[in-house]
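Just one protein chain is left out here, and the rest sit where they should.
Here the chain labels run A, B and C in written order, and each chain numbers its own residues starting at 1.
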Amino acid sequence: MADPMKIRAQMQGDTADIRVLMSHPMETGQRKDPQGKVVPAHHIQSITATVAGKLVLDGQIGAAVSRNPVFGFKVKGVKAGDKVVITWVDNKGDKRTDEATIG
Amino acid sequence: MKQRLSTLMAAAVMTAAFAVQAQQPMKKAPPPAKAAAPAKAKDGITAEFEKFREVLEEDNPAELFEAKGEDIWKHKKGPDGASMAQCDLGLGAGVVKGAYVQMPRYFADVGQVMDAERRIVHCMVKYLGYKEEDIRKQPFSNDSKTPDHVSVITYVAAQSRNMKIAVPQKHPKEIETFRIGREIFDYRAGPYDFSCATCHGSDGMRIRTQDLPNLRKPAEAIRAYQGWPGYRMTGGFMLTQQWRMNDCFRQQRFPEPAYLSDSITALLTYMTATANGQVYKGPGIKR
Amino acid sequence: MTAMKTTILCAATLACGAALAEEVRDYRAEAIAMMKRDFKTRGIATADRVHEDGLQAICNRTSDHPPKAIAERLERDQMESIKYPPDGKLMGDWKAGEKLAQSGRGMTWSDKAGVPGGGNCYNCHQIGPQETSFGTIGPSLYQFGKLRGNTPDVQKYAYGKIYNAKAFNLCSAMPRFGHAGALTESQIKDLVALLLDPQSPVNSK
Partner (left out) sequence: MDALRRTLLKGAGATGAIAAAIAAGVLKPSQALAAEWNKNAFEARDLAGALKGLGAGGAADSKDIVIKAPDIAENGAVVPVDVASNIPNTQSISVLVDKNPFPLAAHFDFANGALPQVAVRLKMGQTSNIHVIAKADGKSYVAAKEVKVTVGGCGG
C-alpha cells in the first residue's frame, strides 16, 4: 500500500495554488543495488487532478521525475471549499488517490 | 605506544615554551609567490543554490516521513498495549512539542545524557516492542528503506519547528558531556590527521561547493543543526543527526563510531548547546 | 603524566589558578578513552586509527600552535622522512594528475583495500580554471607553476609538500599523503605535473 500524498491547496486571489507531494521510489530501471543487481523500473506514469469534480490536470511522467515527486500547478475559476482529488497510477498498476479542500 | 609516550614527554616539556607564545600562528614561508587568482566562482554558485533552496524547502518530501512518524507515535501499540504516550522526551510523558530542541539532556531514569535519536529509539524499544538489535542492523535509511525510528525522529523534530534551541546545561553530567564533546571535536587522528575542526573550526570555508559552518560559534553552529533530520536529495530518503556524525567520521578517515554511542551523544551535546538560543526551522532538505 | 603537564604549565604562567581547577578533570583523556571504546573497525578503517600519533598528539595538545623550537625540530624530522623518487624525476603526467585531483576517494571505510585513492585536491583547493566546484580550506593553486616556475627546487618543494605537508608546517590541515600511504610515488608525480607543467591548464593564462 502506497503512503498517502500531501496536498496543499490555497486560493491566491482568483487562482488556486495546488501543490502535492507523493511518496514513490521512481526507480529508473538503471540503478544497481549494493549487490550489483539492476533495480527494475518502478515509476508513476499517470497523474490526474480534479477540482470540484472537473478534470484540470492530466499528466504523464517518466522515471526522470525525482523520487518522491513534487508537483505544483494553478487553477482559475475555482473557489475555497472546492475539493481537490489527485490520483496517480504507476507502471506496476499500483495507484493512490487522496483529496484536500481548497483553503 | 612507545612513540606516543615519548611524544607526550615532548609535549610536557615544551608546554613551558608554549605558554609564552601560544597564540602565535605558525608561519612557514613557502617559495615566494603572489596571491593566486581570486576564488570568484564561489559567491556565484552559493547564490545560485540559495535562490532555489527556498523552492526546495517549501515543498519538502520530509513531510511524507513526518506524517508516517506521527502515525507511529500516535497509533502504534507495543505488545503490552503500551504506546509512545508513555515516552518522556524530557518534558513529561507523551510531550512532543518542543522536546527535540531541548535534547541532548540528562534522563534520570537511565542515569545518562541522551540525544534525541537515542532517546526515541530507547522509547520505541521500551514501549513499542522494537528490537534494538534490529534497529542497529539498519540504523540509517538507504535507497530501499527509511526505518520507522527515522520517521518518528522526523515527526518529533517537526514538532519543534520554529522553536529556540535550549539544551540544558545544568546537571553535572550535561556539563561533562558538553566538555567531552568539545574535546572530540578538536581531536586530530587517523591517516589524514583530520579532526572535526579541520573543516568546521573556522569561518567561511567550503568543501567543493558545500559550505562548512564554523561549529564553535552559535550563529554558525545552528547552520549545522539546521535541516536535520534532512531529506537527502541523492537517494530520496531521510537522514538523521546520528547519520551526519557517522558520515563525517567516515570522511574524516576514522573508524566507525557505534550507533547511539556516548561519543556521538557528547559531540551532539557540544554542537547543539553551542547553538542554544538559535531558532530551529524543522526537518530540512539536503543535497 | 597529566599532573606533570599541569605543573609545568602552571609554573610557566602566572594566571593559572582557574586552569588548575579545570585540570582536575582531564576531559581530553576522557574523550580519548570514550572514543577508543566507541569506534570500531569497519572495512579498511581499523579501530587503531583513533589513536593519535606523535605529531597529532603535539598538535592536539597545543591547539595546532606548537612552540617554535619544537615545531622546527619536528618539521625537520618529517622532512627527513620524505622519500623522493630514486630516479630523481618529480614530474609525471598532468592529465593523470587532474583526474587524481578530482577524486575525493581513499582510506575511508567505504573504500576498498588495494584500490588506489584520489588526491582529494579540489575538496580544498582551486586548481584548474575549468573546475568551478572547488573548496576553500586550502589556498588557491591556480597559476601555481606560472607564479613559481618549475625549477628543480620548486619541483622538490611541491613533491615534498604533497608527500608530507607537515614538514613545512607542523600542524597544517593538509594530510601527509605520501607518509600516510594515501598516494603513491607516481601519483604524487602526476600531481606535481598538474601544478607545474607549463602545459597544465593550472598555468594557462
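Methods note: a contact is a pair of C-beta atoms (placed from the backbone, for glycine too) under 8 Å apart; a residue touches a chain by one contact, two chains touch by 3 or more.
What you are looking at is a predicted structure, and each value in this text was computed from that prediction instead of being measured.
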| item | value |
| --- | --- |
| Interface residues of chain B (partner: the chain not displayed) | 45, 48-49, 51-53, 55-56, 207-210, 233-236, 251, 287 |
| Contacts of chain A with the absent chain, listed as residue ranges | 15, 19, 28, 30, 45-46, 48-51, 53-67, 69-78, 85, 87-89, 91, 95, 97 |
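Assume only the chains that are shown with their structure count from here on.
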| item | value |
| --- | --- |
| Chain centre separation (chain B, chain C; CA means) in Å | 25 |
| Rounded Å distance between chain A and chain B, as computed from the means of their C-alpha atoms | 33 |
| Inter-chain centre distance, chain A versus chain C - centres from mean C-alpha coordinates, in Å | 49 |
| Contact set on chain A toward chain B in their complex | 3-4, 6, 8, 19, 21, 23, 25-26, 31, 33, 39, 66-68, 70, 72 |
| Chain B - residues contacting chain A, complex | 59-61, 63-64, 67-68, 143-144, 231, 233, 235-236 |
| Residues of chain B touching chain C in the complex | 3-4, 6-8, 10-26, 28, 30-34, 36-39, 41-42, 45, 176, 179-184, 186-195, 198-199, 204-209, 212, 249-251, 253-258, 261-264, 266 |
